[in-house]
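With one protein chain held back, the other chains of the complex are shown just where they sit.
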Amino acid sequence: MPVDFPQILAEISHEIEPHRGGGQVAQYIPALAAIDPMKFGMCVALGDGQAFCLGDADERFSIQSISKVFTMSMALRKVGEALWDRVGREPSGSPFNSIVQLEMERGIPRNPLINAGAIVVSDLLVEEVGAAAMIEQLLQRLRLLSGDESVSVDHIVADSEAKAGSRNRALASFMESFGNLKNPVEETLAAYFSHCAISMSCRQLARAALFLAFDGRDPISGMTMVTSEACRRINAVMMSCGHYDNSGDFTYRIGLPGKSGVGGGILVIAPGHGSVCVWSPGLNKAGTSHVGSVALETLVKLTGWSVFV
Amino acid sequence: MPVDFPQILAEISHEIEPHRGGGQVAQYIPALAAIDPMKFGMCVALGDGQAFCLGDADERFSIQSISKVFTMSMALRKVGEALWDRVGREPSGSPFNSIVQLEMERGIPRNPLINAGAIVVSDLLVEEVGAAAMIEQLLQRLRLLSGDESVSVDHIVADSEAKAGSRNRALASFMESFGNLKNPVEETLAAYFSHCAISMSCRQLARAALFLAFDGRDPISGMTMVTSEACRRINAVMMSCGHYDNSGDFTYRIGLPGKSGVGGGILVIAPGHGSVCVWSPGLNKAGTSHVGSVALETLVKLTGWSVFV
Amino acid sequence: MPVDFPQILAEISHEIEPHRGGGQVAQYIPALAAIDPMKFGMCVALGDGQAFCLGDADERFSIQSISKVFTMSMALRKVGEALWDRVGREPSGSPFNSIVQLEMERGIPRNPLINAGAIVVSDLLVEEVGAAAMIEQLLQRLRLLSGDESVSVDHIVADSEAKAGSRNRALASFMESFGNLKNPVEETLAAYFSHCAISMSCRQLARAALFLAFDGRDPISGMTMVTSEACRRINAVMMSCGHYDNSGDFTYRIGLPGKSGVGGGILVIAPGHGSVCVWSPGLNKAGTSHVGSVALETLVKLTGWSVFV
Partner (left out) sequence: MPVDFPQILAEISHEIEPHRGGGQVAQYIPALAAIDPMKFGMCVALGDGQAFCLGDADERFSIQSISKVFTMSMALRKVGEALWDRVGREPSGSPFNSIVQLEMERGIPRNPLINAGAIVVSDLLVEEVGAAAMIEQLLQRLRLLSGDESVSVDHIVADSEAKAGSRNRALASFMESFGNLKNPVEETLAAYFSHCAISMSCRQLARAALFLAFDGRDPISGMTMVTSEACRRINAVMMSCGHYDNSGDFTYRIGLPGKSGVGGGILVIAPGHGSVCVWSPGLNKAGTSHVGSVALETLVKLTGWSVFV
C-alpha cells in the first residue's frame, strides 16, 4: 500500500499545532536566541527523488550538531576504522558537553556525536587535509548532494560560537592534555565551530542525507558516498548516540537513527525508505527540538517506518 | 533471493573455529564456572516455523539476563507505560551492576536490562501478581512459546545466585532507601534470582522470542503476545541497552536488537526475518559471549539482516 | 590569664539565642523526629576535673555518629595499624552515606567516620570479640570514663534504625560484594545500630572524651586509654573527616578536631585544654547541629582554643 505523504503531512501539521512555540530556544549565542520559536519546517525525501515538505521547509537554519553526522562520515572515508582509536562508539549517558567521562576515560570521548567526540573528528580531519580544505570538501559534498551551490558557513554564527566557546575549549584542552588532540586547540576548534555553523534548509538536509537510507549510495545521482558497511555503522552510531542522554528515549519513541542539533533541527534516516528533516527551534531538556520530536513521532506512527518492525 | 541457511551456518561454524574457548567463563557461582568453555550452540528461527541449528543448540544453559527481556515484556503487558515511572530507558554507559548512577538518579535505574532495573521490574511484578505466580506465568509463557513443557528454573543456580548475591542485595537495599522497592528485599530478589536461573536451549529461546520479530504476534501460533507498539519498544530498549556498557559496540557491529546473559547466551531479533540465539560460555570484558558475538557478526554479514539497511 | 568559663558560657548563651530552633531535626526515625528542636546543652570538661555546663547539659540524647570516635579508638587498640587495610583515612568530600566512592575504591571506605567506614570498624570488632562483647566493652568504657553506670543503648532507637536501615544495608552488602565484610550483614549492622543508639548527656560525653585532649591518658583517673600516638591520630582523623562533606568548613570555622552526630550532638577536642560537647537537634545541610556549631564557634573565639594558634 503506497504511503499518502500529503495526507500524512497534513495530519502531522494538525498534531503539532498545540505544541508550536513549546520548548526553549537556545540562548547561548545571539544568532540562535533571535530565531522565532514558532518556526516549523519538515521535509521527507524519498529514494525516487520525491520530496514532501511542510511549513518552513525551505528556510535555512543552523544545522549545528547535525553536521557531526557528515564529519563522522568523512572521517570514516578518510581513515576507516582507525577513527575508533581516538573516539568510542558507546552512548555517553551524559549531557552533550559533559567532561566527567573524559577524565575517567583518559581523553577518549565516548562517541563522535557528543561535542568532545566531534572535536576529535574535526582534529583528525584537520590533520588529514588541513582546516580550510576540510570545510571546503564538506561544503562541496553538501552542495552536491543537496543540489544547491549556495550552502555555506554562517560566519556570524561561527564567530559567536567561538566567543561563547569556553566549554568546548575546555574539552579540547582537556583532550590535548591526554594527547588526543594533534593540532593547536584554536585551529581545531575553528574547524569545529565552522561546520556547526553551516546553514541548510530541511529540504536540503533531507536530500543530502538520502544516501544513508540507501546503503551508502545516493539513489538520485547513483553515486556511492560511503561503503555499505560504513553506512550501516553510521546509522548504528546515530541510533545509539544521536541525542546525548536522551538517545534511549528517542530510540524508544521514534525508532529510527537520528541526530539533533541545538539549532532545532533533527535529521532522521528510515533505511530503505528515505530521510527526514524537521526544524523547530524550541528544545527539550536534552537539547532536542520539542515540536520536531512530536512531528517525527507522528510520522513514524503513520508510516510504520520504525526499524524495529 | 532466498537465504541458504545451512550454507550460512556452515560458514559461521568455520569462522568461529579459531575463537572456540576464547573469553572468560563466569566464575562467581560454581554452577556457571563448571561449564565447558568449548560449548557452542546456535539457532536461527524463522517466521515460517523453520529452525536452523548448529552445535549444542539443544543443550540447556542458564539464560540469566536474557530473562530480563521476558520480564520487561510481562511488565509492559501488566502496567503499560507506568513501568517508566520506576525505571528509565536510557543506556547506562556503565557495567551491569554499577551503583553510581543509582545514587545520582535517586534510586531510579537507567533501564530494565541492567541488574538494578530488572530488580525493579521483578519488584513490580511481585507487587502485581505475587512472587510465585510471577515465576509461574513467566514459565508458562516460555513453555507455550518454546513448545516444551519442561522449561523450568534451575534451583541450584538460583540458590547459588542468592548466596553470591551481595551486589544485587546492595542494589535492592539502595533502591529501597529511595522508596523504589515495594516488597521486602529478599522476596523481590528471590523472584529475580529465579527468573535469571531459568534453563533453556538456543532452539527454545530463539523460538520463544519469535514474536518480537513479527510485531508482537507469534507467527507460528498466531497469538498476539504484546501489542505492535510494545513490541517495537521492547526491541528499541534491547537495541539501546541490551549489553551494558558495550551496547553501542554491539549495535555498531551487529546492528540488531539483542540481549546477552552472563551464562553465555545472546538473543537477537531480526525484525521481519526471525530470531536468533547463540550460546558459548566464554565472555568478553563487558560480559557478552565472545564466540557468540563473532557468530552473530558473521550471520549479519551473510544475511544482511542489519536494521540499518 | 585564666579563662573565665562561667562568663564565656553566659556569652555563648546570649549568642545562640537568635539561632535556637534553627536547622532541621532528623526525620528518618520517629525517636529522633520527636525531639524538641529548642533543646540546647553544652559542657566544657577540663583536665583538672572541672566541668562547666549550660542548658540541657544533663539530658541524654542519641549520640549516633559520635560513637564512631569510640569504636575507631577501640579498633586501634585491638588491631592497631591493621585497621587501615580495610578503611582509609582521607576525607570523602561526600555526604555521610554516599556509595559512589565505595564503587570506585572497590569496597574500601574513605575513613572510619562515614557510615561505610564505621560499619567496617564494627565488622572488625565483631570479628575480634563478638557482637555482644563489643557493645558490652564499649559501654563499660563509656560508663567508667563518664562515671555513670547507667550509660546504655536505647533499644527503641536501635530497632528504628534497623527498620529504616536500607541505605546502611546497601553499604554493607556492597562492601560484602568486595570482600570487605567478614560477618553476616545483619550481625554487623546490629552492632553498628546499637553503638549509634547509645544515649549520653553532654556532661557525660565531654567527660568520657577527655583522654583525647591529654595525649591518650584520662587526666582524672590517670588511666591510659590509648597510646600517645594513637591519640594524636584519632584527633587527626576527626579533624580531617569528622563532618562528612562539611569537614573543611568545620576546621576553618572552629579549628578543633570534632565529630558530629545526626542526633544533634557535637564532640570537640581541645588538645591540652579539655573536651567539649554541645547538643541541639536542628541540623544544617551537612547533618551537623546548627546551634551547636554557633556555640562552638563562639567558644573558640572567646577561648582562643584553635589548634592553629
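Labels for the chains are A, B and C, by order of writing; each one numbers its residues from 1.
The rule is simple: contacts are C-beta pairs under 8 Å (C-beta built on N, C-alpha and C of every residue); 3 or more make two chains touch, one makes a residue touch a chain.
Remember, it's a predicted structure, so these values are computed and weren't measured experimentally.
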item	value
Which displayed chains the hidden chain touches across the whole complex	A, C
Sole contact to the chain not displayed, among C:146, C:240, C:260 or C:275	C:240
Candidates C:91, C:165 or C:258 - the one touching the absent chain	C:91
Residue of C:43, C:125, C:231 or C:283 in touch with the missing chain, whole complex considered	C:231
Omitted-chain contact residue, chosen from A:59, A:176 or A:229	A:176
Chain A residues touching the omitted chain (full complex)	98-100, 102-104, 166-167, 169-174, 176-177, 185
Residue ranges of chain C at the interface with the undisplayed chain	88-94, 101, 110-111, 215, 228, 231-233, 235-237, 239-241, 245-249, 251-252, 255, 257, 271-272, 306-309
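One rule holds in what follows: only the chains that are shown with their structure count from here on.
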item	value
Where chain A and chain B overlap in contact partners, by chain label	none
Central chain (distance from its CA mean to the mean of all protein CA atoms)	B
Distance from the mean Cα position of chain B to that of chain A, given in whole angstrom	32
Rounded Å distance between chain A and chain C, as computed from the means of their C-alpha atoms	55
Distance from chain C to chain B - Cα centre to Cα centre, in angstrom	48
Sequence positions of chain B contacting 2 or more other chains	none
